[in-house]
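Just one protein chain is left out here, and the rest sit where they should.
Entry: subunit A
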Amino acid sequence: MRNFYLIKNGELIRKHDTLYFIAKKEPANSNEDFILEDDTIESFCELDDESTKPEYEKKALPIEQIDAIFLYGRISLTSGAIGLLAKKQIPTHIFSYYGQYLSTIYPKETLLSGDLHVKQALHYANSNERLYLAKLFVKGSAANILTNIRYYERQGREISPILSSIKERIDEIEHMSSINELMALEGNIRLLYYSTFDAIMPSEFSFKERTRRPPQNPMNAMISFGNSLVYGEIITALYHTQLDPTISFLHEPSERRFSLALDIAEIFKPLIVDRSIFKLVNKKMISADDFNQNIGSCLLNENGRRLFLEEYESRLQTTIKHRSLHRKVSYKRLMYLECIKIVKHLLGLKKYEPFEIWW
């Protein structure tokens, strides 16, 4: 099972039980997996009559192998296509031109358990239970951050003082007595972490500080792009469980629609997003040419997105031997397993322990 990323304008239609993507033809030698964005048309796409013209092509998507679809281009969907996606239980995540998460076409819920729903809400409403889980999300996230920068310390980068500050902050997690304090500490750990980036990355990818909406430089552009991908990925994972994605523990449920996905995403960003960025930059797979730099904003361009998505998707498909399952498990599957661990915690079957990189 894998994701499909559509980064070109076009139309998704259904014919019988097949989903087709209609878009302008690619020039020769284009990459089969990723469809490049053609960003010159501002209006919505109505290609039905034109799909027979020679400059358009119709591609069948392998619907049985699709886990989720990520839409970056301007794409029209027919009701038939939406119906088929619902039938095959494929969530479709929609992103803005700037790569920000906008919405999900969430298929009809088939996995519902009133019993678990009540238990999840009770864990949220009980401040001790809530804080207990919230601390574990921060701990997991911090542990994975630490693993990432320990690697670069071993490589001889001068980050030892920051590393010990992060360790001190991690010890403080246990003593936090409110969600607000915990959130502040989490933000603090992340700032310390980001302050190591300039020692890890070459100077043309200078990070300076975290800027969002819009990101100000290539590093920020990649972090924002990657974080929204992981957010979408966890929403997909949650869809395949009985958990309610709106009842969260670290983040406030009112914060965003699927705030539980924000909680869980924290744990996986260091493994999935940050490591993708380190690799793309340090191996010189991505360069300044892969970004659109404007005054006040910086975004991945077509080629940059393609490069990022290739690296990101291959990381999701990377497998490791799971320590308790004794089976090969992909990074993508680890995110689903994390949701399952929360279900077990809520049911009182096994105390939740956050995922920490063990290899």
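Keep this in mind: a residue touches a chain if its C-beta (ideal position, glycine included) is under 8 Å from a C-beta of that chain, and two chains touch if they have at least 3 such contacts; residues count from 1.
Please note the rule applied: contacts and distances are computed from a predicted model.
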**Message:** As a check of understanding, state which of "Nitrate reductase", "ABC transporter permease", "CRISPR-associated exonuclease Cas4" or "Sulfhydrogenase 1 subunit delta" is the UniProt name of the chain not shown.
**Reply:** "CRISPR-associated exonuclease Cas4"
**Contact partner of the left-out chain, one of A:76, A:100, A:113 or A:246** = A:113
**Request:** Just the residue numbers, please: which parts of subunit A touch the chain that's not shown?
**Result:** 89, 111-116, 240, 242, 322, 324-325, 336-337, 340-341, 343-344, 347-349
